[in-house]
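Take a look at the structure set out below.
The complex appears here minus one protein chain, its other protein chains still in place.
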Amino acid sequence: MTDSSSTTSLSSDWKKIAGPLGAFTILAFAIPALLSGNRYLAFVAGITLIHIVWTSGMNLLYGYTGLMPLMFAGIAGISAYFAVDLTASGWSFWVALPVGALAASIAGTILGLPSLRLKGFYFTLCSLVIQTVITLGFVYFANLTNGDTGISQIPLPAAPGSGTISAPAFDLILAAAAVIGVVVLIAITRSALGKRLIAIREDDELAEMLGINVTRYKMTAFFIGSLFAGVGGALYAPYIGFISPRSFDVLISMNIWLMVAFGGRGTIWGPVAGAVILVPLSFLLQEYYTVKDVIYGLLIIAVIVLMPGGIASGLKRTTRATEPVAAGAAEQRGAK
Amino acid sequence: MTNVLLEARGVSKRFGGVVALKGIDLVQHQGETLGMIGPNGSGKTTFVNLISGHLKGNSGSIRFDGRSIEGRNPYQIAQAGLTRTYQAVRVFGELTVRENVGTALVDAPSALGQDGVRELADWLRIGHRFDARAGGLTLLEQRQVELLMRLVQRPKLIMLDEPVGGLSSVEVRVMIAILAELKSRCTIFVIEHTMKVIRELADKVVVLLAGEKLAEGPPADILADQRVIDRYLGNIDA
Amino acid sequence: MSNANWILFLSTLSTGLILGSIFSLVAAGVTIVYGSIWMPNAANGQFFLLAALFGWTLTVSWGIHPAIAAILVIGVSVPLSYLLEVLLIKRFYDVPNRNISYFVLSLGITQILAGVFSLTYGQWSDQFQLPPLITGITFIGPFPIANNRLAVLALAIAILAGLFLLLRFHRYGRALRAVFQNRDAAALRGVNVKASYSMSFALGNAVIFAGGILFALAYSFDLTVAWTMAITAFAIMIIGGPGSVLGAVVIGMVFGFTQAIVSVVASPTIAAFSYLGAMLVILLFKPSGLFAK
Partner (left out) sequence: MLEIANLTVRYGAFLAVDQLTMNVAPGEIVGVVGPNGAGKSSIVKSVGGLVKPKAGSIMFDGRDLLTVPTHERINLGLSIVPEGRGLFPRMSVEENLIIGGDPLRDKARSARNIERCFELFPILKERRWQAAGTLSGGQQQMVAVSMGLMSDPRLLVLDEPSLGLAPIVIGEIGAALRTLGKTGLTVALFEQNAKLTCNVADRIYILASGCVQHHDRAEDLMKNPEILDHLM
C-alpha cells in the first residue's frame, strides 16, 4: 500500500501489458506499410488508426470516468476546423495541430462543466444538446467553416524538405498517434489519476468524501479526453481532404461511443478492437449509405440489449456479475 | 477540559419552505463520543451533511479543529481530518476491497503506510477479504470495509450515520464491540434513531426533534429529562 | 392597430396555437413514457415523422379520406408499440439506471428509422403534403383561416383535454402516476405494474402519432422535421419537468408561440437555438424542471 509497493505493482503491470502493446505497435506501423501498394486499403487502415485515437479518448471519459459525452465528435471538429483554417492562413500544420488540439481541449473542458452538476442520463442529454449546438455553429459561422458545403481539397501537411508529405508517410504518423494515444491511456489508468477517475466513475460522492477533488479530476479527464479528440480531428481533416459539419455530427459521436461500448469500455484493448472491427465495416458498407445507418442502429441496440445493466454504472465485468453472491445482492435490490 | 474538536453555532438549513434544522448549537471535544438521536426526518442526517460539506447551510458557523470549515467542499473537509459514513452502506461495489482501500489512500494527506493498513484491517477482522469484490461482501463486512477506508486516512473525527442499521442482533454486538475499541483510536460522532447503541457508546447525547435540539447531556440524564419524555419518549408504558 | 398588423397578429396567434398544441401533444407523449417506464424516447421525432409519412401514403398514394387515415395512423401505433415493447423495452424493466440504456436504445432506433426513411420516402419526394381534412375558409374579422387548420386545432386540444382528464381523474391515470412514484407500493395496492407499463408506453406513442398526423394535416413537411421535433419535445419535457403532463402542455404552448413569433421576426433556426439554450439553462440549474413538485 505504500509508495514503494505501488511502484512495484506498477512496473509489474507494465510487464503484463508489454506483450500486447508491442504487438499493437508493430501492427499499427506494419499494416499501413504492407498495404501501401493498395491506396484504398491503406486509407481504411489510416482511418482506423485515427479512430483508435478517438476511442482511446472516449474510453478515458466513458470507460474510466463514467461520463458519456455525445459531443465528442463536435470537439474533434473544433480542432479540425481550427487546424485547417490556421494551415490555410499560412501556419505550418505541425504548429496548427497542437494549437487546434489545445483549443479543442479547452473547449471540451468548458463544455464538460455541466457534468459537475448533472448525472447519468441528464448529462448525456445535455451533451447531445451541446453537440447539436456545435453542429449548428459549424453551419452558422460559414466564414470559418464554409457552412454546409464544407471545406474540400485540404492538402496533406508540408514535409520538412519540400512539397507535401506522401500519403504512406502520413499513415506512419497516424500509427504513431494511435500508439501514443494507447500508451498515454495505459499510463493514466495505471497512475493515481486513474484510481481517482475510477473512483469517480463508481461513486463520485463517495470519492469526494475520501478526499478526491472530483471537480478538478473530472475537468482533467475532459481536458485529456478532448485532447485525444482534437489530435484525431486535426489529423483527420488533411487525411480525408474534406470536412463539413456532417463529418463531426451526433452520428459520429454515437459511432465513436459505439466502438468503445461494443469493444468493452474500461478496458484498454476493447475499444481498440471496436475501432478495428467497426471502421472497416463502415467502409464495406460505404456504397449502401442508408443501410449503414440501419446497421449501426442495430449494433447500438445489440450492445444495449446484451449488456443492459452496464451502460450507466460504468464498468460491469460480466464474469463478476454472474457470481452467485452478486446475483443475490441484485435480487435483493430488485426486491426492495 | 480537552480541546474542542467540532463546534457548530446556530446552524440552520431550509429546503424550499421546509425548515430542516433550526439554529443547532453543538460542541464536541477531542476524545468525547457524541451520540445524536431523534426520529427519522428530525434532521440528523441533514446535520451530518452540513458538517461534511455535502450540503451548504443557510446560516450559522461550523469550526473543526480550530478552523472554520463552512463553505468548504467535502474533499477539503475530508483532507482536514473529518470523515463520515452513510446511512446506507456505501463502498465501491465493483472494486475489490484492496482497490477500495487504495482509493482511500490516494488523496489523504496523512494516510497510513502499508503496515498500518494491515494492522487496521486485521483489527477490523477484514484482512482476509482483501481480494474479494466489495459489493459481494455481507453487510457487516461492507460496514467494516467502510470503516477501514475511513481509518486508513487517520481522521481526527469520524461521523457514523446509523452504523448498525440493517445488521442482525449478533452483528450489532460485533459492531458495537468494534466501535467501543475505536473510541481509543479516533473521536466518534454517532447517529442512531434508538437509544440502544447510544447508551453503550456515547459520553454525551444530543436529542433532535423536528430540526431542533431538544436536549443535551449524558445518556442517563437524557432518559430522565422531562422534556425528552414529554416530546420524544412519551409515557414508557403507552 | 392597422389591418395588416391585425392580420399578422392573428396569423401568429393561430400558428402559435396550432404549433403549441402539437408540440404539447408530442411532449406529453414523451413525458408519459418517461414518467412511467423511465424511457427518454429520443426517437419520438422519428415516430412523429412515421405517423406523418404513413398518413401521406394512406391519403396521397392510396386515396383514403384524411379523417379515416388519421384514425388508422393513430390505431397502428398500438400494435407498433406492443411489438417494440415485447422485442426491446420489456427487457429493461428491472434494470437499475435504465433511463440511460433506454436513451441510447432510442438513439439506435432513431438511426434505423432515419436510414429507412431516407432509403424509402427520401427517394420519392422532398416535400410531403396531405389533402385537407375539410375545405373552406373562415374569416375571423378580416383574417382568413383555413377550416382545415381550425379542425386540426380543435382535434389537438380535444385530445389534450381527454388525456389530461384521463390522467388526473381516472383510475388508470392514478395507477400510472402511482407506479411512477412507488412501483412496489402500487403493486400492493392492486395495480398491475407490467400492464400499466404497456398501457402507458402505448398511450404515449399514440399521442405522439396523433401529433404527427395532425401536423401533417396542417402543414407540409420534409424528413428533417424528425430531428427538430425530437429536440423540441425533449426541451419541452426537460423544462416542464420530466413526467409532468401539465408541464409539457404549458411549455409546449410557450414553445409554439415562441416558434411562431421568432419565425416572423427572425428565422426558425434562431427558434431552435433559443429552445436549446433554454433547455441547457434549465438542465443546469433545475434538472427536475419547472413543474416538478
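Letters A, B and C mark the chains in the order given here, with residues in each chain numbered from 1 onward.
What we mean here is this: a contact is a pair of C-beta atoms (placed from the backbone, for glycine too) under 8 Å apart; a residue touches a chain by one contact, two chains touch by 3 or more.
Being a predicted model, the structure only gives us computed values, none of them experimental.
Within the whole complex, the absent chain has one touching residue among C:T120, C:N182 or C:S267, and that is C:N182. Residue positions on chain C in contact with the hidden chain: 171, 174-175, 177-178, 181-182, 184-193, 293, in rising order.
Where chain B meets the chain that is not shown, the touching residues are 18, 38-42, 138, 165-169, 171-172, 193, 209-210, 230-236, 238.
Operating definition for what follows: only the chains that are shown with their structure count from here on.
Two chains share more touching C-beta pairs than any other pair, namely A-C. Relative to the centroid of every protein C-alpha atom shown, the closest chain centre, again from C-alpha atoms, is found for A. Taking each chain's centre as the average of its CA atoms, chain A and chain B sit 41 Å apart. Centre-to-centre spacing of chain A and chain C amounts to 34 Å, using the average Cα coordinate of each chain. Computed centre separation for the pair chain B/chain C is 49 angstrom, with centres defined by C-alpha atoms. Shown for chain A are the residues that touch two or more other chains, namely 313.
Against chain A, in their complex, chain B makes its touches with residues 52, 54, 73-75, 78-79, 83-84, 86, 90-95, 99, 101-109, 112-114, 117-118, 133, 135-136, 149, 152-153. The touching residues of chain C, counted against chain A in their complex, run 40, 42, 88, 91-92, 94-101, 103-105, 107-116, 118-119, 122, 184, 231, 234, 238, 269, 272-273, 276, 279-280, 283-284, 287.
Residues 1-2, 5-6, 192, 195-196, 198-199, 202-203, 205-215, 313-317, 320, 323, 325-326, 329 of chain A touch chain B in their complex.
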